[in-house]
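FYI, not all chains are in this one, though none of them got moved.
Chain IDs A and B follow the sequence of writing; residue 1 opens each chain.
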Amino acid sequence: MKTKVSRRAHFNAAHRLHNPNWSDARNKEVFGLCNNPNYHGHNYDLIVSVIGEVDPETGYLMDMKILKDLIKSEVENHLDHKNLNKDVADFSTLIPTAENIAKVIYDRLRPHIDQSKEIEVVLYETPRNFVTYPVK
Amino acid sequence: MKTKVSRRAHFNAAHRLHNPNWSDARNKEVFGLCNNPNYHGHNYDLIVSVIGEVDPETGYLMDMKILKDLIKSEVENHLDHKNLNKDVADFSTLIPTAENIAKVIYDRLRPHIDQSKEIEVVLYETPRNFVTYPVK
């Protein structure tokens, strides 16, 4: 039976939901207040989980210090105190919804964690709205 | 790979656990303090999740504003500040345990969300007792 280890992290960012292929009216209709051209922002809370087998010699599935540092270098340094639309290349052609941010975080972490292990990302845009990726 | 979006909501209600087919003594033995004939109550916290594919045009799996409004109309307006046993028809012949309330919420939401998407309900009766429905 497998085990899952999870690490919580956070970053603060500004964003705006806007599809450049649409009229301003349609953007406003679909995205409402989130379409504000001057941006708004969030404290994003993040849980990264890694699923696999526990190493009997260490009792660790993965050293949480290594996972913490990886989230720091690949996610927090990349997104914290940024304007997602203007400062982060991943969102130059991708709308920074919670769904898309979660997938970007997953794609950034995936190459750095052993392929025998699965990864799961939960991203809280607010304490009341959150996203999990991927889901089987 | 699928994504899951989740929305937290809440309602306050009174209830009593009582099986009318049983004697008072057996009800008291099985349900203890929860059998108080004058009712007691809870702040129920609710997480409704929807699982499916993200629409590339909006970056949304489902507009959280629509999910929020659906929970408001189908769950909060139906259960908030109510006596579940006396004011809510779903519980006229069903004991309002957390397990059964979670299923009632699922059944009320299911017809309003696209059948290609799965739904999951987590219901907190207290911060220490909670129920998830359905589980594969």
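Note that in this section a contact is a pair of C-beta atoms (placed from the backbone, for glycine too) under 8 Å apart; a residue touches a chain by one contact, two chains touch by 3 or more.
What you are looking at is a predicted structure, and each value in this text was computed from that prediction instead of being measured.
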With 2 copies placed, total copies in this complex: 6
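Here, only the chains that are shown with their structure count from here on.
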Approximate Å spacing (C-alpha centroids) for the pair subunit A, subunit B: 28
Subunit A contact footprint on subunit B (complex, rising order): 1-9, 49, 51, 54, 57-61, 63-65
Subunit A to subunit B touching residues, read off their complex: 17, 19, 21, 30, 32, 94-100, 102-103, 127-136
